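Only a single protein chain was left out; the remaining protein chains are all shown in position.
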Amino acid sequence: MRREVVLVCMALLLVIAGCTQQVEQGAGVGAAPAGAEANAQTPEKESPVLVLATTTSTYNSGLLDVLNAEFQKKYGVTVEVHAVGTGAALRMGRDGEVDVVLVHARTKEDKFLEEGWGINRRNVMYNDFVLVGPADDPAGVRGMSNVTEAFRKIAEARARFISRGDGSGTHTKELAIWQLAGVTPGGEWYEETGQGMGNTLRIASEKQAYTLTDRGTFLAYRGKLELEIMVEGPVRGGDPLLANPYAVIAVNPKKYPERNYELAMLYIGFLTSPEGQRLIESYKKNGEQLFYPDALVDRENYNQYLPVTIHGLYNEEGEPYTGITLPPKG
Amino acid sequence: MELLRLEEVSKCFGTREVLSRVSLSLEEGELLTLLGPSGAGKTTLMRIINLLERPTSGRVLFRGRNLLELHGEELLELRRRMVMVFQKPVMFSGDVYHNLAFGLRVRRVPEREIRRRVREALELVGMRGYERRDAKTLSGGEAQRIAFARAMVLEPELVLLDEPTTSLDPVMEARVHGIIAKMRERGMSIILTTHKQEEALTLGDRIAVLRGGRLEQVGTPAEVVYHPRSRFVAEFTGMCNIYEGRVVESVDGECVVRVGEALVRLAGGAGAGERVCLGIRPEDVMLIRTDVPLSRRHANLFTGVVRQITPRGGAMLRLRISGPLEVLADVPRHVVEKMHLHPGGEVVFSLKRSCIRLLED
Partner (left out) sequence: MEYLLEGIQRALLLLLSFDPYVVSTAKVQLMVSTSAVVLAAAAAIPLAVAFCFREFPLKGFLLTLINTGMGLPPVVVGLVVFVFFMSKGPLGFLGLIYTKEIMVIAQFILAFPIILSVSISAINAVPVSIRETALTLGAGRREVMMLVLREAAFGIITGVLAGAGRVFAEVGAILTVGGNIAYSVATEQGMVTLSKTRTLSTAIPLETSKGDISSAIAFGLILLLITFILNLLTNYLRRRYAGGAAQA
C-alpha cells in the first residue's frame, strides 16, 4: 500500500516537472526579444524558432521538409510547422499565434492584408487545379478550355458536384469560379463534404460527381478513383484561371510585436531567393514536379503586388486574373 | 387426505449425497416440522418439493400426481398451489403492494380482488397500511412478515417455511408463530424447517428428524420425545442425559447396565455383555427427599453433588449434578426451594426405570 502511494507521488512529481519544463520553453519562445541580440543572448544549443502556419498540401507533399532543412542548415533557425487549412492558417496569423503564413487563397489573403494582420506578401510558387468528373461526363464538359463555362454547364445540367466546403484554398478557388460563372451553387446536386481533398475525391468517385481538385492530390489518388480530368489547368496548358498560387506573408509586427518579424522576413527572403526557387523547381515526387517557382520574374507581373479588388478579376484583354507569371504562350 | 408424498427421494451435488432415500408424507391441514442441524438437507428437501431443485432419484407426489413427470401448464397449475418462504426473503424492487400483488398477477387475478386480498394479508401480519412503502427499505423483521404475507395472499394449499425464525429475536419469533397459527386456521398445510427442538415440538403435528441427508425418525412430538429411535434424535430433542455402558445382567425384559461405576436398571431387552447406549430426559430425573423413609418403588438411586442451578423458563430449574453418574435434572422451583438445594449441596436422585431408553448409536 505504502509503496503504491510513493509510486503515485513520484508519477505526479514527474508530470508536474514535465509541465513546468514545457511552460519554461514556451515562455522562452514567446518572450524572446526579436533580432540578433536575442540570438546572442540565448544559449548556443537552443536554436531560435520560427513558427509557420501553412496548408496541408504543402506539408504533406514533403516540399516544406526540404526547404526547412536547408533553411535550418543555412541560418540555424528551426521552423515549427502548423499544417492546417488555409482558413485556419490565416486565423492563426490573425491571432498572432505564428510568425509567418504560407497559403493559397488570394481573396482571403487580400482580406488578411487589408485588415493589417499581415505584410509583405510575396508569390512563392504555383501549381494548378483541375476539374475532374465521371467518365460518362453527364454535363459534357470534357476537354473544355474554359473552366467557367464548364462550371456553368454543370449547373445547367444539375449534374452532381461535390465541394470541399471547408474554407480551404481549393474551396475558395471553386467559389471564385462559381462567382465568375454567375452561378450561385445550391440545391440537392451540389454537396459539401467539409473534409480534406482525399476524402472529397473518394466521395466524388463513389457518387460519380464532378469536383475541383489540386492536381497533386488527384495524381496521388488517381489509381483508386473512378474519375478523369475534364478541364486542365495552366500547368498542362489549360485554363489560367485554374492556377493555384502559393504566397508567403509575414505577420504584422506592429500588431504583434512579440512575434519574430526578422525571422519571418528571413524566411520570406529564403523562399523567394534563387536558391529557394531552385529547390522548389527540382522537388519531385514519383517523378512528377509538384510546384512551379513563381517569385522571380523575367517578365512583368505587377499584379501579384495588388489586391484582386483593385486590378479586378479580368485584365484589360478580358483574360481572367491568375496572379501567376504564366509561361510564355506557345 | 394425503396432500404430499415423497418416495425415496435422493439428491446428489456432484459426488456428495445431500439427501438419501427420504420418504415422507403430509396430510391435508397438517404441520410437519423438519428438525435437524444445519447441513442435514432440510433446505434441499424443501427446494425439491418446491421444484427449485430436481432430485437425483425418487418421486414427489402432490395430490397423487408425480410433479417430476409433469410439464408446462399442468406443472405450473400444481406448483401454484404451493409457495415457499425463504430463510432470507428478498424483496422485489418497488413497493410492498407490488411484492404482494406479484403472485396474484401471474395468476391473472383481477386488480380489484388483488387490492382486497393484499389489504387483508397485510392486516394478518400486522402491517396494515404498508402498501406504498418501498420494499427495499423494510427492516429485517418487516421484510420477514411481508414475505409471509406475500405467500399467504396466494391462499396456497401448502406453505413451505424454511427456517422462518432462525434469525429473529424471541419477540419476533412469537409474532411469526402467531402468523403460522393464522395460516393453519385458514387450512393451509405447512412444512417448516428448524434446528430448534422446542419450536419443532410446539409447532409440529409431526416431526421429521433429518441427519446427514437421512430421515432418522418421523412421529408425533410425544413419540419422538419419549421414544427416540437413535442417540442423535435423543440428543436433538433434548434428551441430554446419555450414557454408554455394558449389559451385566438381563432377566425377564429387564436388564442392568454398568455405566462407569454405576449400575442402572432399566426396562428393555438386551443381551448380557452387549455394549449399549441409554438415555433419560432431564425432567424424568426424580429428586428424592432424604427426610422420609425410602419407598421400594425407588430404584436406580444415586447420590451426587449439585454443581449448578439455572432457570429454565416457566417454573423449572435445571440442576447439574455430579457424582458416579453425571446428570442434568429439570425440577420445579418449589421442589428445589422446599429441599433447600444449593450448589455444593448433596442430593439423592432416582432414574425411573420405564423412562430410560435404549438408543441406537
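A and B label the chains in the order they appear, each numbered from 1.
Here is the rule we go by: contacts are C-beta pairs under 8 Å (C-beta built on N, C-alpha and C of every residue); 3 or more make two chains touch, one makes a residue touch a chain.
A quick note: this is a predicted structure, and the numbers were derived from the prediction, not measured.
Undergrad: In the complete assembly, which of A:48, A:118, A:133 or A:185 touches the absent chain?
TA: Final answer for the missing-chain contact: A:185.
Undergrad: Could you list which residues of chain B touch the chain missing from the display?
TA: 50-52, 76, 79-80, 83-84, 86, 88-90, 92-95, 97-98, 102-103, 106-107, 132, 134, 136-137, 150-151, 154, 160
Undergrad: For the chain that got dropped from the picture, name the residues of chain A it touches.
TA: 84-85, 87-88, 90-91, 95, 165-168, 184-188, 190-195, 199, 203, 206-207
Please note the rule applied: only the chains that are shown with their structure count from here on.
Undergrad: Taking the mean of the C-alpha atoms as each chain's centre, how many Å separate chain A from chain B?
TA: Taking the average C-alpha coordinate of chain A and of chain B, the gap between them is 93 Å.
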